[in-house]
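One protein chain is absent from this view; the other protein chains keep their places.
Right, chain A next:
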Amino acid sequence: MRRFSCLIILALILNAQSKPTYKLTYFDFKLRGEFIRFILSYSGAEFEDNRIKPEDWPALKPTTPFGQIPVLEIKKGSQVIEIAQSQAIARYLASQFGLNGRNDLENALIDMYGAQMGDLFDAFSAAFNRNQTEEFFSQVWPQNFQYFEDRLAKNGNGFLVGRSLKWADIYLSQMTDFLGNAKDEFLKRFPLIRALDQKVRSIPGIA
(Lines give C-alpha, C1' and ligand atoms only; values in the text may rest on other atoms or scores of the structure.)
Protein backbone atom coordinates (compact mmCIF):
# COMPACT_ATOMS: atom_id res chain seq x y z
CA MET A 1 0.00 0.00 0.00
CA ARG A 2 2.80 2.38 0.98
CA ARG A 3 4.72 1.57 -2.24
CA PHE A 4 1.58 2.26 -4.23
CA SER A 5 1.01 5.66 -2.61
CA CYS A 6 4.70 6.49 -3.15
CA LEU A 7 4.21 5.74 -6.82
CA ILE A 8 1.19 8.01 -6.93
CA ILE A 9 3.08 10.83 -5.26
CA LEU A 10 5.99 10.32 -7.66
CA ALA A 11 3.60 10.41 -10.60
CA LEU A 12 2.04 13.61 -9.33
CA ILE A 13 5.44 15.26 -8.86
CA LEU A 14 6.63 14.17 -12.31
CA ASN A 15 3.38 15.37 -13.82
CA ALA A 16 3.71 18.75 -12.17
CA GLN A 17 7.31 19.05 -13.35
CA SER A 18 6.46 18.16 -16.92
CA LYS A 19 3.62 20.69 -17.11
CA PRO A 20 4.74 23.67 -19.14
CA THR A 21 4.93 27.04 -17.45
CA TYR A 22 4.44 30.36 -19.12
CA LYS A 23 5.80 33.84 -18.69
CA LEU A 24 4.25 36.70 -20.63
CA THR A 25 6.38 39.83 -20.90
CA TYR A 26 4.64 43.05 -21.88
CA PHE A 27 4.15 46.61 -20.70
CA ASP A 28 1.55 47.36 -18.08
CA PHE A 29 -0.91 48.30 -20.83
CA LYS A 30 -3.72 46.42 -22.57
CA LEU A 31 -2.93 47.12 -26.24
CA ARG A 32 -1.32 43.99 -27.70
CA GLY A 33 -0.93 42.04 -24.48
CA GLU A 34 -4.29 42.01 -22.79
CA PHE A 35 -6.08 39.49 -24.93
CA ILE A 36 -3.19 37.07 -24.32
CA ARG A 37 -3.60 37.65 -20.58
CA PHE A 38 -7.29 36.84 -21.02
CA ILE A 39 -6.38 33.58 -22.78
CA LEU A 40 -3.87 32.61 -20.10
CA SER A 41 -6.37 33.40 -17.34
CA TYR A 42 -9.03 31.34 -19.09
CA SER A 43 -6.64 28.42 -19.40
CA GLY A 44 -6.09 28.16 -15.68
CA ALA A 45 -2.42 27.47 -16.47
CA GLU A 46 0.29 28.70 -14.19
CA PHE A 47 1.69 31.88 -15.69
CA GLU A 48 3.80 34.81 -14.74
CA ASP A 49 2.36 38.13 -15.89
CA ASN A 50 5.64 39.99 -16.29
CA ARG A 51 4.65 43.65 -16.65
CA ILE A 52 7.63 45.81 -17.38
CA LYS A 53 8.16 49.52 -16.99
CA PRO A 54 8.97 51.63 -20.07
CA GLU A 55 12.31 52.66 -18.53
CA ASP A 56 13.33 48.99 -18.24
CA TRP A 57 12.50 48.27 -21.87
CA PRO A 58 15.76 49.39 -23.58
CA ALA A 59 17.80 46.89 -21.58
CA LEU A 60 15.34 44.09 -22.26
CA LYS A 61 14.78 44.82 -25.96
CA PRO A 62 17.91 43.14 -27.37
CA THR A 63 17.12 39.95 -25.48
CA THR A 64 13.79 39.49 -27.27
CA PRO A 65 13.34 37.59 -30.55
CA PHE A 66 12.41 40.67 -32.62
CA GLY A 67 13.13 43.58 -30.32
CA GLN A 68 9.43 43.78 -29.47
CA ILE A 69 6.91 42.67 -26.87
CA PRO A 70 4.68 40.84 -26.07
CA VAL A 71 6.85 37.75 -25.84
CA LEU A 72 5.75 34.45 -24.37
CA GLU A 73 8.36 32.26 -22.73
CA ILE A 74 7.38 28.61 -22.56
CA LYS A 75 9.25 26.22 -20.29
CA LYS A 76 8.55 22.60 -21.17
CA GLY A 77 10.71 20.20 -19.21
CA SER A 78 14.23 21.35 -20.03
CA GLN A 79 13.16 23.23 -23.18
CA VAL A 80 12.77 26.99 -23.18
CA ILE A 81 11.04 28.53 -26.18
CA GLU A 82 10.29 32.17 -26.83
CA ILE A 83 7.43 33.20 -29.10
CA ALA A 84 6.97 36.78 -30.26
CA GLN A 85 4.06 38.33 -32.25
CA SER A 86 0.78 38.49 -30.36
CA GLN A 87 -1.31 36.45 -32.82
CA ALA A 88 1.31 33.67 -33.02
CA ILE A 89 1.28 33.56 -29.21
CA ALA A 90 -2.51 33.52 -29.06
CA ARG A 91 -2.81 30.76 -31.64
CA TYR A 92 -0.25 28.60 -29.84
CA LEU A 93 -1.92 28.99 -26.45
CA ALA A 94 -5.30 28.39 -28.08
CA SER A 95 -4.03 25.08 -29.48
CA GLN A 96 -2.88 24.04 -26.01
CA PHE A 97 -6.04 25.08 -24.18
CA GLY A 98 -8.95 24.24 -26.44
CA LEU A 99 -9.51 27.71 -27.83
CA ASN A 100 -8.74 26.75 -31.41
CA GLY A 101 -10.89 25.05 -34.04
CA ARG A 102 -11.91 21.42 -34.38
CA ASN A 103 -10.30 21.14 -37.82
CA ASP A 104 -8.17 23.02 -40.35
CA LEU A 105 -11.10 24.90 -41.88
CA GLU A 106 -12.30 26.18 -38.51
CA ASN A 107 -8.70 27.19 -37.70
CA ALA A 108 -8.50 29.07 -40.98
CA LEU A 109 -11.71 30.97 -40.23
CA ILE A 110 -10.50 31.82 -36.75
CA ASP A 111 -7.16 32.98 -38.21
CA MET A 112 -8.98 35.07 -40.79
CA TYR A 113 -11.05 36.92 -38.19
CA GLY A 114 -8.05 37.26 -35.91
CA ALA A 115 -5.97 38.67 -38.76
CA GLN A 116 -8.68 41.19 -39.64
CA MET A 117 -8.80 42.31 -36.01
CA GLY A 118 -5.02 42.62 -36.02
CA ASP A 119 -5.11 44.81 -39.12
CA LEU A 120 -7.80 46.90 -37.49
CA PHE A 121 -5.75 47.35 -34.37
CA ASP A 122 -2.61 48.29 -36.34
CA ALA A 123 -4.53 50.84 -38.37
CA PHE A 124 -6.26 52.29 -35.31
CA SER A 125 -2.92 52.55 -33.49
CA ALA A 126 -1.43 54.45 -36.41
CA ALA A 127 -4.45 56.77 -36.65
CA PHE A 128 -4.46 57.32 -32.89
CA ASN A 129 -0.81 58.35 -32.96
CA ARG A 130 -1.55 60.86 -35.72
CA ASN A 131 -4.63 62.15 -33.87
CA GLN A 132 -6.80 61.11 -36.81
CA THR A 133 -9.37 58.77 -35.34
CA GLU A 134 -12.55 60.44 -36.67
CA GLU A 135 -12.51 58.34 -39.85
CA PHE A 136 -12.15 55.33 -37.64
CA PHE A 137 -15.22 56.00 -35.60
CA SER A 138 -17.31 57.07 -38.55
CA GLN A 139 -16.25 54.42 -41.07
CA VAL A 140 -13.57 51.85 -40.27
CA TRP A 141 -14.80 50.54 -36.89
CA PRO A 142 -18.44 50.31 -38.02
CA GLN A 143 -17.56 48.59 -41.29
CA ASN A 144 -15.37 45.99 -39.60
CA PHE A 145 -17.70 45.50 -36.69
CA GLN A 146 -20.45 44.85 -39.18
CA TYR A 147 -18.39 41.99 -40.69
CA PHE A 148 -17.97 40.51 -37.21
CA GLU A 149 -21.62 41.08 -36.29
CA ASP A 150 -22.73 39.40 -39.54
CA ARG A 151 -20.48 36.45 -38.80
CA LEU A 152 -21.92 36.09 -35.29
CA ALA A 153 -25.41 36.18 -36.77
CA LYS A 154 -24.49 33.59 -39.40
CA ASN A 155 -22.83 31.23 -36.90
CA GLY A 156 -25.92 31.62 -34.75
CA ASN A 157 -24.66 30.60 -31.31
CA GLY A 158 -22.90 33.63 -29.90
CA PHE A 159 -19.44 32.62 -31.09
CA LEU A 160 -17.58 33.57 -34.26
CA VAL A 161 -16.56 30.07 -35.36
CA GLY A 162 -17.64 26.57 -34.44
CA ARG A 163 -19.63 25.80 -31.34
CA SER A 164 -17.52 27.24 -28.55
CA LEU A 165 -15.23 30.06 -27.49
CA LYS A 166 -12.14 30.57 -29.65
CA TRP A 167 -9.19 32.90 -29.33
CA ALA A 168 -10.69 35.23 -31.96
CA ASP A 169 -13.78 35.71 -29.73
CA ILE A 170 -11.53 36.75 -26.86
CA TYR A 171 -9.59 39.06 -29.19
CA LEU A 172 -12.82 40.71 -30.39
CA SER A 173 -13.99 41.25 -26.83
CA GLN A 174 -10.69 42.92 -25.98
CA MET A 175 -10.84 45.07 -29.15
CA THR A 176 -14.02 46.73 -27.88
CA ASP A 177 -11.95 48.40 -25.15
CA PHE A 178 -10.29 50.53 -27.82
CA LEU A 179 -13.60 52.25 -28.37
CA GLY A 180 -12.98 53.94 -25.03
CA ASN A 181 -15.83 56.09 -23.76
CA ALA A 182 -17.74 55.55 -26.99
CA LYS A 183 -17.98 51.79 -26.33
CA ASP A 184 -21.47 51.54 -24.81
CA GLU A 185 -23.08 53.83 -27.35
CA PHE A 186 -21.22 52.18 -30.23
CA LEU A 187 -22.12 48.63 -29.26
CA LYS A 188 -25.83 49.45 -29.26
CA ARG A 189 -25.57 48.99 -33.02
CA PHE A 190 -23.84 45.62 -32.61
CA PRO A 191 -25.84 43.64 -30.06
CA LEU A 192 -24.21 40.29 -30.86
CA ILE A 193 -20.73 41.70 -30.32
CA ARG A 194 -21.93 43.32 -27.12
CA ALA A 195 -23.31 39.99 -25.92
CA LEU A 196 -20.05 38.23 -26.80
CA ASP A 197 -18.04 40.85 -24.95
CA GLN A 198 -20.19 40.44 -21.84
CA LYS A 199 -19.91 36.67 -22.08
CA VAL A 200 -16.10 36.76 -22.32
CA ARG A 201 -15.74 39.19 -19.44
CA SER A 202 -17.89 37.10 -17.18
CA ILE A 203 -15.79 33.96 -17.65
CA PRO A 204 -14.29 32.85 -14.34
CA GLY A 205 -10.60 33.58 -14.50
CA ILE A 206 -11.07 36.49 -16.83
CA ALA A 207 -13.63 38.35 -14.72
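Here, a residue touches a chain if its C-beta (ideal position, glycine included) is under 8 Å from a C-beta of that chain, and two chains touch if they have at least 3 such contacts; residues count from 1.
Heads up, the rule we're going with is that contacts and distances are computed from a predicted model.
Asks: Given the choices "Hemoglobin subunit alpha-D-like", "Two-component response regulator ARR2 isoform X1", "Glutathione S-transferase S3" or "Beta-hexosaminidase", state the protein name listed in UniProt for the chain not shown.
Replies: Looking only at the record, the undisplayed chain corresponds to "Glutathione S-transferase S3".
Asks: Which of A:Ile9, A:Ala88 or A:Ala153 touches the chain that is not shown?
Replies: Of these options, the touching residue for the absent chain is A:Ala88.
Asks: Using the touch definition from the top, which of A:Gly44, A:Pro65, A:Gly98 or A:Pro191 touches the missing chain?
Replies: Touches the omitted chain: A:Pro65.
Asks: Can you tell me which of A:Ser41, A:Gln96, A:Thr133 or A:Asn155 touches the chain that was removed from the display?
Replies: Going through A:Ser41, A:Gln96, A:Thr133 or A:Asn155 one by one, A:Gln96 is the residue touching the chain not shown.
Asks: Determine and list the chain A residues touching the chain excluded from the picture.
Replies: 65-67, 74, 76, 79, 81, 83-85, 87-89, 91-92, 95-96, 104-105, 107-109, 111-112, 114-116, 122, 143-144, 147
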